[in-house]
Each structure stands twice: as structure tokens, then as C-alpha cells.
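What follows is one structure encoded as C-alpha cells, with my remarks underneath.
With one protein chain held back, the other chains of the complex are shown just where they sit.
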Amino acid sequence: MTTVLVQYGLLLAAALFLVGLAGVLFRRNLLFTLLSLEIMLNAAGLAFVVAASRWQQPDGQVMFLIILAVSAAEAAVGLALILGIHRESGTLDPDELSRLRG
Amino acid sequence: MVTLMWLIPAFPAAGFLVLSTLGRRLSRPACAVMGTSSVALSMIVSAVVAWGYLSPTLPRPLTTTALWQWMEIRSLSIGFGLHLDSLSLLWVLVVTGVGFLIHLYSTSFMSAQEGYGRYFAYLNLFIASMLLLVLADGLLLLYLGWEGVGLCSFLLIGFWYREPANSKAALKAFVVTRIGDTALIIGILLLYTRLGSGNIQELLSRASSQIPPGAPLAVAAAALLLAGALGKSAQIPLQTWLPDAMAGPTPVSALIHAATMVTAGVYLIARMNVLFALAPTVRFLVAIIGAATLILAGFSAASQRDIKRVLAYSTISQIGYMFLALGVGAWPAAAFHFLTHACFKALLFLGAGVIILNLGDEHDIFRMGGLWKRMPLVFATFLTAALSMAAVPPLTAGFYSKDWILYWVWNSGPSGPILWLLALLGIVLTSLYTFRLVFIVFLGPERSRPSGRPGALLTIPLVVLAVPAALAGFLETPRHLGDIRVFSRFIAQTAPVVEPAPSMPGMVVWLILVSEAASLLGILLAYLLFRRRLRVGEAAESLPQGAYLRRFWLAGWGFDWLYEQTVVRPYRFLSRVVGSEPLDWLYRGIGDLAVVAHRLLSLIQDGRIRRYAAGVALGAALILALVVLL
Partner (left out) sequence: MNGIVWISGAVAVISTLAAVTRRNAVHALLYLIVGMLGVAVVLFAFGAAFAAVLQVVIWAGAIMVLFLFVMMMLSLRTEKRAAVRLRAIIGPALLAVVLAVELMVVMTVAPPQPPAAAAVQPEQVGSSLYGPYAVVVELASVLLLVGVVGAFHLGRGREKDEGR
């Protein structure tokens, strides 16, 4: 066990989250968007665990497990969709895929 | 005998009912007979009633016939009854007499027009309403008759409704008099609620006992009643409708807009003179309005081209004389002038009608001329009436009635002489424009040729009317010319006549001489300007100021223009604004706002998910900023 302050753990989570956010905003490839999303989810889980370690409770890790399950399901479905999109329109550029407008 | 008086308005009312329902199916002669006989019967009954009223053998109470209960509102019960006294009897006789002659005249005048039955129906309704007005014993019933004559005026001015200008003139008449009518009903209701009764006699006695002179109630009520009278009698500021009302058939102009309806205001004020005596400021206002109107209308009459418009302005001017008389408390003199005016003005109009008819609907006097040779009878009767209107002694009724008014005005207190001076100027103007008309229409070179001679039905009324136009003056003559007091004794049965004493002994003679000189001066001026074409007249007109003045007077001193700018235009603008339903703007605005918001928001939805993600991040940043800063 470390004596690094919880704050710094949370800061690490925040930094990772922002990196993931930057990836979502900046990349022009849906696959990279999904990847960055994974990074963000990971960061959120990290934050949960670090916070729970302060109180010495297992709830944080339970939450981490749930987030993991969600991320897995979402990655699976998302990748299936990406395959479909690639088949249909041949491009994975989100800026090109903008027919759902109103 | 007097109890038969309910028949007087009943006959023409029945005539209206028959003609309005069956008129289209009846033949022309049948319509004529129906229409004329109902008024004839009414006239006969009036004569009988008058004989009964005046007969010295029978007791002579002020007779009231209660007919039925009209309304009952809590403690206020309004009856439907008729009241006869010398004032209403005078009006009844004039209305039925002149009315009958005009009906007779109309049978021939309107024979070539369509809508014959409709015409007589309206005319009968008018007579019935007018009679109801003057015979009413309560103010609300009077108002019923008042509205009735207004309605008939509208219907008859716009008789030839296919021509839009006629309908506009009718509407104008109705709207302008409506303004007065509204004031009138407010005044009536004020009197009802404050004095607790609508019966005129009761009202007047309660007013004189309960209201101190000059009290606000009296002033308010009198002012409102005055406003109503101004509208109906076409005095300033509500006089603009009468010249345009000449769009109706000439007999209509003769009956309604010369002899009877326009005198309803005079009747009202004369009837309620007790109330006006309690509000001296309002009464003085009546005099001022009368004086102003008679001068303004005189100038306008002298510059018109249309023969009927000359006579219309002349009517306004003569009623101004009646108002002037009422304003100085000389209501008997006003009533006398009403009598003489009805005779000679109706005669003038009927004569003008014959001329118009025989010249093929020509109204412009500058296209007439030299008609004295072709239409001698018309000329003779017209001249009689003209002399009467110009008040030229000794054989003209107008002279005696006007003189009585002037005598009363002069002796009416501190402002008397000024008003008298104005009235004198009015006399000059009157004879000026009257004889301008005579000289241009009847003398001078012939410009249009009349088509044949008028028939008996047209000429008999002219002759019959010429008699009282000349001789009716002898009912009341000044002291030095016979001192006949028939009229004042007759009218005194309604209320005592208090004639002012002359300020100086020789005053009466002096006044007569001056007014005589004034009327002769007017004739002389007319002769010089219009017969001899004196250079002065033409020179004055060639100046730009002269031409401007001429146009100004022609347009009736610009009242129409004034009302157009200040009343009509803003009203039309307002009605457009309100007509676009401003209250709906709120609700429509909500809907429009939703649509606009929708359009704006749908711009954001462009289907690019990176933008959406950026939006989410932005929102998160903002919320966190709130957390951080607060």
C-alpha cells in the first residue's frame, strides 16, 4: 500500500479521462473514437477504486466490475456496428456519416 | 275629441306596415294612394284634435293619453303615452300638413323611379316617428321617435343605393347624428336616474323644485341634451352631414332636411326649456352656437353651385336662428320661426325639385337661367318663398318671425347687442345668397331648356305652401304693425311667455327699420354682384386670397377636412390595428416563438457526432465552472 494521497490518484484519473475526451473530439476515425471511449471508462473506474480505498470499502471495486461489464458490452456492440458501417458506406469518418440530421 | 290623438301617429305607422309588407305587389297608383292617404288621415285627425283643443267651450287641460305600460324596471316604470299641448300641437300640424303636401308632390315626382312602394313606406315611417317624437310624454319615448327619424333619414338619403356616393352620404349622416344621439341618451338616463321620472311634465316640475340654478346636474343634463340636438339639427360642430344629405330625392330633402327632422333639436330644447333655464351657461352656449352657425353657413351658402346645397346650407343657417332664439330664452320666437321656415323652405325645395326634374336632373345653377319665362308658376312661388326667407316686409312670413327673434335677442341682456349684430349680418347674408340663387336661376340668359310644364300634382303643393309662406307672419306682429298676438297666446298654453320689455321706447321701430335695411342691402348686393356682374366681385375672386376664400367657403369652412384628419383617419387606423386581433398576438406569438426556437435548434443537429461530443464537454465545463466559482 502506498501513502500517495488520494487526490493524486484522482488527478491521474482526471488526466486519463481528459486524454480520452481529447481522443473522442479530435480523431476522425470511429474506431479511435471507441478506443478513446474505453480510455474514459477506464479512468472513471480508476477514480472509483481510488476513492473507495480511502474508506477501505469494497464498493469501489464492485463498481469497477460493473463499469468493466458495461464497457465490454458496449465495445462489442459498437464494434459490430462499425463493421456494419464500414460495409455500408466504406468510410469510418464521423464527419462524413452525418445523414441523421434534422 | 282630443283623446283621438293616438290616431295621429297610428295612421302613418299602419301605412308603413302595409307598404313595407305588400309594397312590392301593389301597383304604383295603389302605393301612392296608400302612402298619401295615411298622412292625409293623420292630418285630418290633427285638425280635428286642434279644433277640439282650441275650442273655447271645452275645458282646456294639458292632455295626456297613457296608452300602455312599456317597461317596468324596479321602481322605475316607463309608460307609453302621448302628451298634447300647444307646442306639440304646433309641430303636429306642421308635420302632417307639410308632410301631406310633400306626399302629394312625391306621387308625381317619384313616378319614374323604381322602388316606389319602398319610398312611401319609408316616408310613412318617418312621419309616424316624427309624430311620436313630438307627442311623446316621456323622454324615452321621445328618444324612440328620435331614433326612428334618424333611421328613416338614413334609408331615404341612401334611397338610390346603387350609387355608392349616396350610401356614403347616408352613412355619414347616420354616424354624425349618432354622436349626438349617444350624448342624448346619456342625458336622458341621467335625468331618469337623478330625478326619478321620465315623464316630461313630471321631470320639469321636479327639476324646477329640486335643482338649484347652475347645479352640475342641470348643466350636465342640459349639455348632453344640447349635444343631441346639435347632431339632429345640423349645427356646429355636427353640421357636416346635411349638405351631403342632398343626395336623397328632393321631396325627402324638403320634408326631412328642411321642415321637420332637423327641427327635432329645436323641439327638444324648446320642450325642455325649464331645464335649460336652470343652466344659464349651457343656454348661452346654445345662443353662441346658433349665432356662429348662422354666419358660417351663410357664407357657405353664398358660394355653392349645386342648388340643393345652397338650400341645405341655408337650412343650417336658419336653424341657427332658431338656436339663437332658444339660447336667449326666446323659445316662442324659435317656434314661430320654425313654422314660417317650414313653409318657405319646403316651398323652395319643392320648387328646386321641379326645376331639377324638368331640366333632366341638372343641379348646377350656372347651367340654369332665364327660367322665369318658361316656368312662371314655379318662379312666382319660389320668389314668394325667397322674399320670405330674406325677411322682406310686409307680405312675408319670414320677416315677422325673424324680427321677433331679433327683438328678443337685442333685449336679452349684456351680450344682446353683439348677438343681435351677428344676427343682422346673418340677415344680409341670407338675402344675399337667396337672391343670388333667384338671379342666377331664374333671370339672366337661358342656358338649358326645360322639358315641358310641371303637372298639377307638382304645382298644387307649391301654391298651397306659398300662402302661409306669405301670410303666416300675421299670426304675430310687432306692436307698431298691428300688435297681433295670436301665436304667443297659443304657445303660452304650454308655458308662460315672458317677453322682455324694450330698453328704449322707440326701440321696436328702430330695430324693425334696421333689419329691413339689412335685408334690402343683401338683395342689392346680390343684384350688383350677380346680375350686373360688378367688377368688384370678379376682381375679388381673381386675387389668390379671394379664390382661396371662395374654395374655403365652398367646402363648408373646412369642417369635413378637419374631421377627416382628426377623427376618421385615426379611427380607421385603430380599427385596422384592432382588427388584426392584437390580443391574439400573445397566443400566436407563443406558437411563432416555438417555431423560431425549433428552427434555431435544428441548426445544431447536423449529424456530426464529434460536434455533439464537444457540446457535452462544453456543458460539463460550464457546470463545473459553476461549482468551482460558487
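A and B are the chain letters, set down in written order, and residue numbers restart from 1 in every chain.
Heads up, the rule we're going with is that a residue touches a chain if its C-beta (ideal position, glycine included) is under 8 Å from a C-beta of that chain, and two chains touch if they have at least 3 such contacts.
All values derive from a computational prediction rather than experimental measurement.
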Please give every residue of chain B in contact with the chain that is not shown.
614, 617-618, 620-621, 624-625, 627-628
Suppose we count only contacts with the excluded chain; which residues of chain A make the list?
1-12, 14-23, 25-29, 31-32, 34-36, 38-39, 42, 45-46, 49-50, 52-62, 64-66, 68-77, 79-84, 86-87, 92
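The rule is short, and it goes like this: only the chains that are shown with their structure count from here on.
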Just give me the whole-number Å value for how far the CA centre of chain A lies from that of chain B.
94
Partner chain A, residues of chain B touching it in the complex
602, 605-610, 613-614, 617
Contacts from chain A onto chain B in the complex sit at residues 21, 24-25, 28, 33, 94-95, 97-102
